[in-house]
Every structure is written in C-alpha cells, then in structure tokens.
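Note that one protein chain of the assembly has been removed; the remaining protein chains are unaltered in position.
Take a look at chain A:
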Amino acid sequence: MSKYYLNYLDELESEAIYVLREVWAQFQNPVILFSGGKDSIVVTHLARKAFFPAKIPFALMHVDTGHNFPETIQFRDDLIKELEGRLIVGSVQESIDNGRVAEEKGKNATRNALQITTLLDAIEENKIDCAIGGGRRDEEKARAKERFFSHRDDFGQWDPKNQRPELWNIFNGKHFEGEHFRAFPISNWTEMDVWNYINRENIRIPSLYFAHEREVVWRNNSWIPNSEFLKLEEHEEVITKKIRFRTLGDITITGGIESEADTVEKIAEEVSAMRQTERGNRSDDKRSETAMEDRKRQGYF
C-alpha cells in the first residue's frame, strides 16, 4: 500500500471535523443537538477533536420529551460536566403546559412529533442559527438526500426539492434573519462506521447500548421497556429479558433487541451481522412509508 492516503475511518473523521469547523466559522450561534444517542455522542467527540486544545465552542441542546431513560439524562449531565460545556434544554412537557402542542391520544400516542415544535421554539428563543445533528444518510431514505449544510426557512421547514447544490467541500451557510441551518457532519457514516469508530476511539456510551436485564413488553415487533409512561394493554405481559437498545430515543417507543453483546466489540460484531436496519425497531418510522420525510419537512431532526 502506498503512503499518504487515509483509511476510510480516518477520512470520515477528517471530513466531519472539517464540517464542524466550517459551522463554527460560518455561524454566530451554533449548537449540537444532543439526544444522548450514539450518533450525537460521536458528533460531540468529533467536536472535541475539531477544536482541541480549545474546548468545544458550542452549547449542547437536548430536546427533552419528558419520557426519558434515566440513564440517558445521567449520561448527558456527566458529559456536560466533563466537557465543561453548556447545556440548553428544550422541554416538550413545557410546550404541552404552555399550550404550544397537545398530547397525542390513543394507544400508539407518542411525543415524537411534538418535539418539532419544542425544537423550533428553542432554536428561535436561543437565536440559534445552526443546529448540528448526528443524522446519517444511511439511516433512512429521506435522510439520504440531506446536504451537509441544510437550509431551513423561517418556519423551520425543509424543502427537499429545492436544496442548494453542494459542490466539492464548499459549504454555503448564508441565510437571512430568522432562517437557520442544520449541519450533519457524519452524513457519510453508516451505523457500522459509527460502531467501528466508537470502538477504535474508546468513546464512552450509555449503558443502555449494552446487553442488560430489563423489564419489557412485546409490542410492535420489539421489546418496549417498562416505564411509568407505559400503558399496558390487557393481553400484554411484563417480563424480564436480556436486551440492549440499538438506538435511543423516547422511552415509550424505543424497542430493544435480544442480545448478549456487552462490549463495544461484540456490538460491532452483532451489528455487522444484522439483517434489519436500526430504525426498524422504532415505531415512529413505521407509521407510513414517508413518515420521516413528512416530519423532516416540518422541521424534525
């Protein structure tokens, strides 16, 4: 092998660092959208690399549905302390209390769609002009069309048919008052790349990703964790199972998978043999074939 080329993981890392630095240089008040999931953790790690030896110059913003895994919140707070960072929380509960949104009703009610309003309100209130996300193009077909720098109009909406062309690595973040951008530094990473990177860099992740015993209910083809927010159906039965989560989100809709993987290495191995996409266990994407695109147009992550 000849010298002076990067392997794929180094190239992806370098690309992401470049994107993060462009965000910092082109915007006044960017934030990292931090969900406590592995993708936003990786983005945060990359931000440390991008600005070392300086601290991460952005705040982390968490859109809190109120239906959290306690582990996620703990992890978030520990990380903020370690980074000496600043945390902004947008609360869905508050949006409900203020009458900005109404709680969904019925058996499959979630707070997923409600997050859009909370997110856009928080962006406006905090005068955020760029929200950096951990979205990856391999996750979902609407995301496959995202630019690195993705424009949002003054209603926070995405117009996928009228995106700015993005050439070479020249990003155009120019915008008018009231508009904002979403930036996706790990656009080109796959789920496998993320795990290989977490493994290589020894990045700390919430314990929820590792196999553990938990009370769960079988619903919508996955193991939904028992929690104070879960309303049991008559036929449903809470049992204890060894599971782990492949993605993390709202506790009411994040399904676990049966697994014995209790190290990052074992997870990476498991993921590489996986025959289902990671979002296959999220009921929010199962609502319709274009569920993600419809939510994204309105301003979703």
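Assume a residue touches a chain if its C-beta (ideal position, glycine included) is under 8 Å from a C-beta of that chain, and two chains touch if they have at least 3 such contacts; residues count from 1.
As a convention for this text, contacts and distances are computed from a predicted model.
A.B. asks: Have a look at "sulfate adenylyltransferase", "Methane monooxygenase/ammonia monooxygenase subunit A", "ATP-binding cassette domain-containing protein" or "Cytochrome c oxidase subunit 1" and point out the UniProt protein name belonging to the hidden chain.
C.D. replies: Per the UniProt record, the undisplayed chain of the complex is "sulfate adenylyltransferase".
A.B. asks: Tell me which stretches of chain A touch the chain missing from the display.
C.D. replies: 1-2, 4-15, 17-18, 21-22, 24-25, 48-55, 137-138, 141-142, 144-145, 160-161, 163-170, 172, 174-176, 187-188, 190, 192-193, 196, 268-269, 272, 274-277, 280, 289-290, 293-294
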